[in-house]
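Only one protein chain is missing from this complex, and each of the others stays in its spot.
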Amino acid sequence: MNTFGNIFRLTSFGESHGPAVGGIIDGCPPGLELDMEFIQSELDRRRPGQSRITTPRVEPDTVEFLSGIFEGKTTGAPIGFMIKNQNQRSSDYDNLKDVFRPSHADYTYQQKYGIRDHRGSGRSSARETIARVVGGAVAKLYMRQLGVSVSAYTSQVGEIKLENDYKKYDLTKTENTPVRCPDTEKAEQMIELIKQVQYKGDTIGGVVTCVIQGAPVGLGEPVFGKLHAALGSAMLSINAVKGFEYGHGFDVSKRGSEMNDSFFDDNGKISTRTNNSGGIQAGISNGQDIYFRVAFKPVSTILMEQKTVNIDGKDTTIKARGRHDACVLPRAVPIVEAMAAMVILDYYLLSKKV
Amino acid sequence: MNTFGNIFRLTSFGESHGPAVGGIIDGCPPGLELDMEFIQSELDRRRPGQSRITTPRVEPDTVEFLSGIFEGKTTGAPIGFMIKNQNQRSSDYDNLKDVFRPSHADYTYQQKYGIRDHRGSGRSSARETIARVVGGAVAKLYMRQLGVSVSAYTSQVGEIKLENDYKKYDLTKTENTPVRCPDTEKAEQMIELIKQVQYKGDTIGGVVTCVIQGAPVGLGEPVFGKLHAALGSAMLSINAVKGFEYGHGFDVSKRGSEMNDSFFDDNGKISTRTNNSGGIQAGISNGQDIYFRVAFKPVSTILMEQKTVNIDGKDTTIKARGRHDACVLPRAVPIVEAMAAMVILDYYLLSKKV
Amino acid sequence: MNTFGNIFRLTSFGESHGPAVGGIIDGCPPGLELDMEFIQSELDRRRPGQSRITTPRVEPDTVEFLSGIFEGKTTGAPIGFMIKNQNQRSSDYDNLKDVFRPSHADYTYQQKYGIRDHRGSGRSSARETIARVVGGAVAKLYMRQLGVSVSAYTSQVGEIKLENDYKKYDLTKTENTPVRCPDTEKAEQMIELIKQVQYKGDTIGGVVTCVIQGAPVGLGEPVFGKLHAALGSAMLSINAVKGFEYGHGFDVSKRGSEMNDSFFDDNGKISTRTNNSGGIQAGISNGQDIYFRVAFKPVSTILMEQKTVNIDGKDTTIKARGRHDACVLPRAVPIVEAMAAMVILDYYLLSKKV
Partner (left out) sequence: MNTFGNIFRLTSFGESHGPAVGGIIDGCPPGLELDMEFIQSELDRRRPGQSRITTPRVEPDTVEFLSGIFEGKTTGAPIGFMIKNQNQRSSDYDNLKDVFRPSHADYTYQQKYGIRDHRGSGRSSARETIARVVGGAVAKLYMRQLGVSVSAYTSQVGEIKLENDYKKYDLTKTENTPVRCPDTEKAEQMIELIKQVQYKGDTIGGVVTCVIQGAPVGLGEPVFGKLHAALGSAMLSINAVKGFEYGHGFDVSKRGSEMNDSFFDDNGKISTRTNNSGGIQAGISNGQDIYFRVAFKPVSTILMEQKTVNIDGKDTTIKARGRHDACVLPRAVPIVEAMAAMVILDYYLLSKKV
C-alpha cells in the first residue's frame, strides 16, 4: 500500500538509510510545465537542518527526475524521481538493533514482517515523506493554473495555541518564522517552548491548520469517497498524526440552528453566510474555503532513558542517540500541504471523468 | 465510489425514496455461518422509530439475502442483499424540490450531477448506512470467531460529556439506554437534552467513542494504508461526521516522555504500560486496545425557518416538515461499529501471511 | 473480484439457483435516459429458450431497477438491479452433488472454497452473465449518444467458418437467424451442425467476431491498461472463452512491410489505408474500426456418460440430465457486445480531458 490516489497517483519507495528515497507520479495531466525551482523550494521547506529548531542532520535533498518529462513539460507518462540519501550515520542506531523503542515502529514492524531495517527507522522514517512533498509540489503547480491555493501553518505547539481561526491571519507570513506560524507573537512563544523541550531531551506535539482556497464546487465522490474522508485518510497517513477534523470538527456544543450555513445570493453566485461546514457538504466541495486541522503527537524519539523490552521480550532500558526533531510541526506544514494538494488534484481529475 | 474495502468489500446502492437500499459484500471468506438473527438485530439498533428520541418514521428494515449463501454458510461468492423501503412519505419533500436546504446535500449534488432526487435526500440520505450495518454485521460474525470485539457508545451529546475514558465503564450497559451511553446518569442528562432540543425543532451533535479489543498484532499496511488512516476514512465517510481522533488524539499538551508507551514483559507477552498510542504504532496494530473518537455534527434538518436560495439562486426561506432525528448519536453507534468491523476484517485478511 | 471496470464499474452477484442474480452499476454518468425497452431487449437476446437451438429452460429474465434513476434518468448514484430466478429445477442436480463434472467448475470451486453450491453450477453458471448484459445495455445507451456502435456475430461454429472478414457482411442481418451469423447460407449450415451435435447429446464451440465503430481516437491507458488488454481481459472473463485476438491476431505469416497500416490524408482527417492493427496502436484507439475475435469452447455439460471422480477422489461415472445448450455461440453474441460496450465506455470516461 505504497500507492496513494485514484487518477493522480503517487507510489513511493525508500528507507532512511538505504541508497535513495523516491517515487513515481502516475496520471499527471500532460503539458504541465514543471517549475523545478519551485519543486526544490518545497523540498527545502521539509528538509532537516533548515533552522535551529529542527534536527541538525543536514541533507541537501536534491530531487532528480528520471522520466515523464520532455522539454520541461509532463508528457502523460509516469514521472519517476529519486532523492539520494547522503548524511547517514547508521552507527547511531547500532544500539537499537535488538530493542523496541517505545511508541515507535520497531515492535510492530518486527511482528508484522519478521525482519526490520533498524537503521533510522527504515521505511517508517519520516524521510518517506520526501516523496509526498515532490508529488504535492507537482500537484500544486497544476492547481496554481486553476487558481487553487493550499496554505498550512502551525496553529498549536503543546499548550500554546492560536486563538483565532485562519481568517484572522495573514497566511503569507507563515514562512517568516521557522515554526511556520503566522502570528508572530505566538510564534516566538512556540519557538521558546520547543527550545526548552529540546534542551531537556524531550519532545512536543501540536496542530497544523490547512486552508484550501479556490477549489471548484463539485469535488468529492459519495458515498465512501467523500472529499473530507479522502483528506482525512491522507492526513492520517502522515507520520505522527493522531487526529483530523474539518469545519467545526469536535466542537459539537452548538445547535443545528447555530451551525447550519445558510445560502445567499452573492451577486449572482451562490454562497454561504457562515462556513461551519468547512467548505464541504455531503462529501462534496461547495465552493467555500475548505479548512481542517491535523493533530501531531510529540516525536517518540526522546533523548532520555526509557523502559522497554528487547527482541526476546526481556525488560531493558534504552536511551536514544542521534539527531532528532524535538517538534515536527514546522517541517510537517509542507507535508500537510503536499497531501492536501494531491487529494484536491486527484478529486478534480476524478470529477472530470463523468 | 460506492465500494469500500480492499479484500472484504462492500458496494452499496439505494436512495431513501427508491424501491430499496442494499449492497453486495465481496471477498467474505467461505464457510462462515450467517447468524441471521444477529444481523437483523444489528439493523434493529440502527432502525428509525426504535425509541422516543429517534425519528418516528417506522421502518421494519428487514434484510433479504439474494446470493452467496448455501445451507446457511457463505460460499466465497458475492453476497447480494436488499432492504425494501416502505414507510415513505415523498410528499413531505415536495416543497424542497427547488430549494437548497442549508448544510445539506442539495446544493452540492445539484451542482455536481446536474440532476437530483430531492425526496428524502436521495442518495445522501442516512438510509444508505443500512448497507453498512449489514456489511458490518457479517464482519462482526467473522471477527467473533477470532475473539475480536467492537464496542461503540455515545460519549458526548452537546455539552454533556463523559468524564472518563472507556476503561471506566461497563460497555455491556451501553444498550440499556436509548441514547447508548454506558454511564446511566449521563445518559439521562443526554436524553433530557435531546428532548429539549427536539421540542424546539432544533438538533444537536456529539461524539461516539469506539473500542476494538482482541485485534491481533500486525494489522495495517504502511505507508498510505496505515490502520488508523483506514479507520479514519471509514468514519469520515459516515453521514454527519466532522472529525476523527485515535489514542490521545488532539490532546497535544503533554510531552513525549509522558506520552510514550513503554513496553514490558507481561508474563511472556510483550505489552505496554500505557496506551496513549491507541493500539496502533506506525500504522500497525500492536495488540493493545484500539480506541478512537468520532465527532458528529447536529443534524442539518431543523424544523425552524431558515434563509436559503432556490435552484435559480434567488434568496428565499425554507422550513422542513417530516420526521427527523434531533440527534443522530444513538443510531450512529451501530454504524460506527459496523464500519470499524469491516475495516478490521479487511485488514486482517490483507495481513494474512503466506 | 466481482467488480469490473475503473470509472464505469459493474459489481455482480448471484447464482443459478439462488433467489436472484443482479448487480450494481457505479460511475454511470448522470442525466442518461434509460430506455427500458432496449435494456430488456438485450436481455431477451441472451435469454434461454429463445430458439430451437438454445436450452429449452424458459426464463423471462425481467430486470428490476432498485436505485440510481430519477424520472427515467440516471442521477450519478449507483444503479442497483436484480433479475429473479424462476424456472429452476434444482433436483436435476441432485446426482451431481458429490461428483466433479469434467471440465466444469465443480472441482476447482470445491478445492478453492471448501464449499460449493452444486445446483446449476452455482456462481460459475452462465446466468451470472445476465448482470453483464444489463451493464452493457446501459453502456450502449451512452455510447449511442456518442455515435459508437458495437456489433458482434457468430463467425465460426465447429468447422463451419465465415471466409471473409467483417467488412463483407451486412451486420444488420445478424439477428435474422437464431445462430446470429450475418451470412445466411453459413448460418443454415451452423444451425444444422448444432442440431446434429445436440441430437447426440454432445456440444460444440466456435468463434464470435466483434466490431466497434465510431470510437474516438485516444482510448487506452498505457502501459498496463492498453485498450486491447482491457478488451482481452473482459472477453476472457466470459464463461467458456479460450482465446482472444485483435487485428491480424495469430496470423503472423506476413512481413512488417505487408502488415503496417500506412497513414494518409483522408480529406483532412488522418486515416489508414489498411487496418491490420485492428483500430488500436500502442494500446490506444486510432479512430479506425476496432475488431477482435473470441474463441468459445464446446459446453462442458454433455448428455453422455463420462468418467470422473467423486468428492472423495474415487473413480466413478456421470451422466448429466437437465436442459443445456449444445452451443453457446448464439447466446454469447450479446454478452461479447455487452463486455465490449462497458470497456469502451469505461475507457472513454478515463480518457476524458481535463
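Chains here go by letter, A, B and C, matching the order in which they are written, and residues are numbered from 1 within each.
Keep in mind that, in the parts below, a residue touches a chain if its C-beta (ideal position, glycine included) is under 8 Å from a C-beta of that chain, and two chains touch if they have at least 3 such contacts.
What you are looking at is a predicted structure, and each value in this text was computed from that prediction instead of being measured.
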| Chain not shown: contacting residue from A:Q40, A:T75 or A:Q213 | A:T75
| task | Sort through A:G122, A:G256 or A:G278 and give me the one touching the missing partner chain. | result | A:G122
| task | Using the touch definition up top, pick the residue from C:I25, C:I204, C:I335 or C:L349 that touches the left-out chain. | result | C:I204
| query | Which residue numbers on subunit C touch the omitted chain? | reply | 1-4, 12, 100, 102-105, 107-109, 111-112, 123-124, 128, 156, 158-159, 197, 202-207, 217-218, 220-226, 228-230, 232-234, 236-237, 239, 242-250, 252-257, 259-265, 268-270, 272-273, 276-278, 281-286, 293, 295-302, 304, 306-309, 313-315, 351
| request: Since one chain isn't shown, list which residues of subunit B touch it in the complete complex. | output: 7, 27-30, 76-77, 222, 349-350, 352-354
| request: Could you please point out the subunit A residues that touch the chain left off the display? | output: 1-3, 9, 11-15, 18-24, 26, 30-31, 64-70, 73-80, 82, 112-117, 122-123
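Here is the rule we use: only the chains that are shown with their structure count from here on.
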| Which chain lies the greatest distance away from subunit C when centres are computed from Cα atoms alone? | A
| remark: Cα centroid separation, subunit A vs subunit C, in Å, comes to 46
| query | Could you state the distance in Å from the CA-based centre of subunit A to that of subunit B? | reply | 27
| Can you give the whole-Å distance between the Cα centres of subunit B and subunit C? | 39
| Going by the touch rule set out above, which residues of subunit A reach two or more other chains? | 222
